[in-house]
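Let me give you the structure first, and then I'll get to my questions.
Here the complex is missing a single protein chain, while all its other protein chains stay put.
Now for chain A:
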Amino acid sequence: MLDMTPKTITERKSLRVNPAKTCQPVGAMYAALGVHRCMPHSHGSQGCCSYHRTFLSRHFKEPAIATTSSFSEGACVFGGGSNLKKAVKNIFDIYNPDIIAVHTTCLSETIGDDLNALIRELEIPQGKLVIHTNTPSYKGSHVTGFGNMMAGFINYLSEKSAVSNGKIGIFPGFVNPGDMHELKRMAKSMGVKYIMFPDTDGTMNTPITGDYQMYPKGGTTIDEIRQLGGAKHILALGELTSMIPAMEIKKKCDVDSTALPYPIGVEATDKFLMSLSKLSGKAITEELEEERGQLLDIMVDSHAYYGDKRVAISGDPDTVLGLAAFCLELGMKPKYMLTGTPDEKFTKLAKEMLLKYGVTDCIAKANADLFELHQLMKNEAVDLLIGGTHCKQIAKAEDVPFVRAGFPIMDRYVHSYMPLVGYRGAMRLAELMGNALMDRQDRDAEDKDLEMVM
């Protein structure tokens, strides 16, 4: 496996090998799928839309609906206005969503289609909406596209209000329906009035009933996105992921945000709950405090299996930061923290976190790829690898225990229903990591050393 990867690291200026990121539009599509009765629309060649739907269906094992402007060579010469016009008419005629969320592609961006102008010229049926965002594939990553799509919704829909509606806006970040579900559960348990945006819990984890609903009952409603403009405050989870929409809601509606890390692990979940409590005036419930205690109980009980273990973590920036934080809380030692998303804020936050725990030999890099991670691991090995499916090649090549977390996980089931966030999510992570490490210990143990009790 990966036999062509040399141990010697040479500098690469231009060649990306085995990327740890993908392009903006797929993030935009995912964000739009978290809006109730919304049709994501890809303004570009039809291949983009096909790849993105495929990518999302492979991760969630769910239908990922989206339409395309199906650019031909002619559209590239004359602009995509005519294709968009036809598309929007057909989408409302045939699929009847309440809102179409258009995102651009590298093609329509390079041509320079002015989506503001094109949308103004559309004939939109009464009561229906078309919004857009710009997602040039040659900037940022899928994480950027996710944030941009959220900003697009806010820009078109959120309404500034002189009086606060008292609700707390929660931007969950680029996470799974299982995470969004857990965030809502915690807020509900405290009795907090909130708006979760976007919300794929109920759109990308739907039950099978024999009756397919193109627009399932989940998703943030258009009305809720409007109301975000009158929210008391926004909790923007993911200091990198949710920056763009947080800035947009401030600009458009003068609503303040607090940027928080993904609530993965003890401290980050504490922060999330305390912020939620402070802003809403609602107490953190006994139920949640008990869960916290249970989590710590687990961490103390099992500490010996995590302590000093060296770990490599790859994935989206806020996910890697969250996972690393919990690893540190378990007494593990992050050795590599890599993200493909080009954002140096990641490196800065990683260094601050590592410093707090006195870890000095961890390599934290943004704008990196899995080829580089593999080379690094060949030079200095780790005990555990955490990341998306693509990391499985490295795990196999280096025979290192591997835990799947983040995006995309295309080769396993159930994960998208389960949380990483909150105390319950941390318990799950502790179980996943503990099992990986302990299964390895069992596998490698000589017969005389196989432990019945661990």
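Assume contacts are C-beta pairs under 8 Å (C-beta built on N, C-alpha and C of every residue); 3 or more make two chains touch, one makes a residue touch a chain; residues count from 1.
Criterion: contacts and distances are computed from a predicted model.
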"Xanthine dehydrogenase family protein molybdopterin-binding subunit", "VCBS repeat-containing protein", "RNA polymerase subunit sigma" or "Nitrogenase protein alpha chain" - which is the UniProt name of the missing chain: "Nitrogenase protein alpha chain"
Sole residue of A:75, A:118, A:295 or A:436 that reaches the chain not shown, by the stated touch rule: A:75
Contacts of chain A with the absent chain, listed as residue ranges: 1-4, 6, 10, 12-19, 21-23, 25-26, 41, 44-48, 50-51, 53-55, 57-58, 61-76, 83-84, 86-91, 93-95, 105-107, 110-111, 136-139, 141, 206, 208-213, 340, 371, 390, 393, 410
